[in-house]
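All protein chains but one are shown in place.
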Amino acid sequence: MSTNEKAISSSNSVKSFFAKIVRNQLFIPIAALLLLIIFNFAADIILHADTSFFKIVLEPSSTGNMVLSGNLITIIDNASELALLAIGMTLVTSASGGQDISVGATIAIAGSTILRIVKGYSPDISGAKFAAVIIGAFLLSVIVSALFGAFNGALVAYFKIQPMVATLILFTAGRSIAAWINNNDNISINDTRFGYFGNFIPGIPVPTPVFITIICIIVIALVLKFTNLRLYSQAVGINASSSRLNGINPKTIKLLSFIILGICVAVCGLIKVSRTSSITYAVIANNIEMDAILAVALGGNNLGGGKFNMTASVLGAYVIQFLTTTLFRMKVSSSAISAYKAIVVILLIIMSSPFIRKWLADRKNRRLAAKAGSNVRKEVA
Amino acid sequence: MIEGAVLEMRGICKYFPGVRALEKVDFTLREGEIHALMGENGAGKSTLIKVLTGVYPMDGGEVMLSDHFVHIRSPQDAQNVGIATVYQEITLCPNLTVAENMYIGRTKGVLTDWRMMNSSAGRLLEELGIPVSPKEQLGNCSIAVQQMVAIARAVDMDCKVLILDEPTSSLDEQEVQKLFNLMRDLKKKGVGIIFVTHFLEQVYEVCDRITVLRDGKLVGEYVIEDLPRVQLVSKMLGKDFDDMADIKTEGDADRIDLSELPVYQANNLTGTTGIKPFDFEIHAGEVNGFTGLLGSGRSESVRAIFGADRVVGGTVKMHGKTVKIRKPLDAMKHGISYLPEDRKLDGIVGDLSVRDNIILALQVMKGFFRPFSRAQAERFADYYIKLLNIKTASQDTPIKSLSGGNQQKVILARWLLADPVYLILDEPTRGIDVGTKVEIQKLVLKLAAEGKSVTFISSEIDEMIRTCSRLIVMRDGKVVGELKGDDLNQNKIMATIAGGES
Partner (left out) sequence: MSINTPALNGKSLKRRSSYTDTNLLLIITIAVFIVMYVCAVVFLKKGFTKPQMFFNILNENASLLVLSCGMTLVMITGGIDISVGQVTSLVCMACAVHLEQNGGNVFTSILLALGIGLAFGIVQGFLVAYLEFQPFIVTLAGLFFAKGLTTIISSDRISVTNEAFVKLCRYEVTIPFLGSVNKKGIFIPAYVEIGVVVALVLVVLLFCMLRWTKLGRNFYAVGGNNQSANMLGINVKLTKFLAHVLCGLCAGIGGYLFFLHACSGSPLHAQGAEMNAIASSIIGGTLLSGGVGNIAGTLFGVLSLSTIKMIVTSLGFDDPWWTNITVALMLCIFLLVQSVILSRKNKTKK
């Protein structure tokens, strides 16, 4: 044992400052963010000879409010849904070792549920009444999304179906269910107050989704601090059998993670439908599942489950939105963006692949064997 | 190359994360001999075989086969150079038919000739007296038949070296005799056979030569006539047989107050894992053990006590009060701790830090909404790292990068922190270094002296004799005897396990 232990401890003691930084899980998203900023900065100076990309200005919006605008604000605003999904997806990934690919479709369901409730009320109801309607609609959509999350979770936890395949069911049917909820009608809400959640509240220059996201991040931070959610889901994700023998019920934890994701989805649904005050069932939150998975991967989290870093995932979400905006700026059409992102995904998984890790371990073992061999020779001498 | 050798392995090294599985091991197999490979659990027998057959890449050393250096990178390579293997676990495909399992991966040509395959498989199965149709799906056959099919596959290959890694553990007496006859036939044809088994009886029945491994190192190679049984055992355990008798602890039996209510008492406890309903009780300060062969039901029994597998019947009393233990959390809340047999699969949570692994059980008992503060957790971890002398770079080191012995200490720390009244340790000394083994045994005795009840299971009988004051012997899922006092000696235990006089 001793040579091995020595090797481990010595490698720890020599570990340089730089290696420490690189090994930190936040390294990848922060490095990617810096890279994007530098790239845009350079592009700005070379192409436009100014730094317009990063400029934030206070100017009147179409409704006459004074609001902040600029690329950075757009990025932070548009990344809200992704950040929310990244929270839930990180937990699901950690506990179940797989990803939920039905989030886009369930956002459609949540959004459709909200619209179904809200559309029945005329635009001139009083503020208090309107608030009650919105809260009621939102709570109902939370329940609905949580139920769909529980459906996915039950398939995964109790029927032991791989998460991606289990969520395939809702991925296929979700948008159809969303359309069915509203009889496939094109609904648009005329009440401007409905748009507050996805755009601006008059008098406040920062987009509302940013506030919603911050609140949700604080809530999840508190949950992680004051409950054992982190320990439990990591333990279940790493070794379910061992967790069970330590008194944790892995099935409950997996189910719980899917329900939490469901709640995140409901919040996203509210923001999404509020942005346009309408819904297009086939297009709303299209391809968002890919971005959410990418955010988790970019945060350096193992997609096979286990340990996770929530900050890194959320940061990953913002980096992806930054990437999307940058690609737009490079005049890449919106649908072609997925091709570029696919390449990013492949690069990321190659870096975290078991193959590479095994290769490194083999090299280390050979070194140890060589050492053992040289010891023999010494003894013989 | 040694005269008449078909296979020579020199300086074989293999490392796993945190474990030195093989170090500089030499092994020689001669033409037409049956060569036993012996050693305790975790001595490196299976690893040596998996390195030889290319399942694990080796980290150092060389292999010579009939005067040629060979580099075996995969099981395919091994088959191609004439090494046929029956592994310890059944390594066949349950979804294929019996005949397919016998021929897949080793026939020439592009097409599968079903009729030929079925007829020749049928002939071979009949010759070997295996009662199964070649068209049956393997998954529907009993384990014994599956094992015989694996053997049939291996002997049908035109091989120079045949490896049998514990092939007999699921076979009955008759089937074992069939296998031995087969081995003798092959021996006459000049095939070299490597035979790994736990049963000494079988070794002395068929083998010509013995190589002993201990803790990943070579102890020596012996001709069977030169190595009596007692000496073989002491070579395997690394100490002289006579010494072992002296270490027996004294006086602990007197300390136990049998008049008091037992700490734990089970009546007719019934599980679903193939064990018969059994009664069991343990008193404060007592160390007892479950013993029996592999698969005798000793682990299944303690798992039933802890509620690890589904319990379907029986009554359990703790301190005289009836309690319900249906799942691990119930047992934990009543003060029972269980250190599982398979450390890697059921014990450690590999990627989590040493600290998280230590606090896990107590944390779960405390509840989902009441996490320990970081400072508190660090204090706990610090205390037990010092107490048990756990060698780790820091509390934050993932447990999987620790050595086997230190991993086991962390799991022990986890359950000690939970402060149980009754501690079940299933094979706590398996696959760890000798120093730690002794430390763990001392700890068990210390805990008992403090008034805790301990169940200690080990496949090394001398460890059991040293630590336990009472032994429960199991065979075929049934409790067949209870030994204490003067009956606690190797011979008596062996005899009870075997169910006859020695």
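In order of appearance the chains are A and B, and numbering begins at 1 in each one.
As a working rule, a residue touches a chain if its C-beta (ideal position, glycine included) is under 8 Å from a C-beta of that chain, and two chains touch if they have at least 3 such contacts.
Being a predicted model, the structure only gives us computed values, none of them experimental.
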Contact set of the excluded chain (shown chains only): A, B
Which residue of B:S119, B:S133 or B:Q376 touches the chain not shown here: B:S133
Touch with the omitted chain, as defined above, among B:S66, B:T91, B:S234 or B:N489: B:T91
Contacting the left-out chain in the complete assembly, out of A:N24, A:S52 or A:N184: A:N184
Identified contact with the non-displayed chain, of A:M66, A:L222 or A:I346: A:I346
Touching residues (missing chain, whole complex) on subunit B: 53, 55, 74-76, 78-79, 85, 87, 90-97, 100-101, 104-107, 109-112, 114, 133, 135-137, 139-140, 142-145, 168-173, 176, 199-201, 272-274, 293, 295-296, 475-477, 491, 494-495, 497-500, 502
Residue ranges of subunit A at the interface with the undisplayed chain: 98, 101, 155, 159-162, 164-166, 168-173, 175-177, 179-180, 184, 287, 290, 293, 303-304, 333, 335-343, 345-346, 349-350, 353-355
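Simple rule for what comes next: only the chains that are shown with their structure count from here on.
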Between subunit B and subunit A, distance of the C-alpha-averaged centres to the nearest whole Å: 43
Contacting residues of subunit B [partner subunit A, same complex]: 11, 13-15, 17-20, 23-24, 57, 59-61, 306, 308, 327-329, 332, 338, 340, 345-352, 356, 360-361, 363-365, 367-371, 391, 393-394, 401, 403, 405, 414, 433
Residue ranges of subunit A in contact with subunit B within the complex: 1, 3-5, 8-9, 12, 225-229, 231-232, 234-235, 238-239, 241-249, 306-307, 361-362, 365-366, 368-370, 372-373, 376
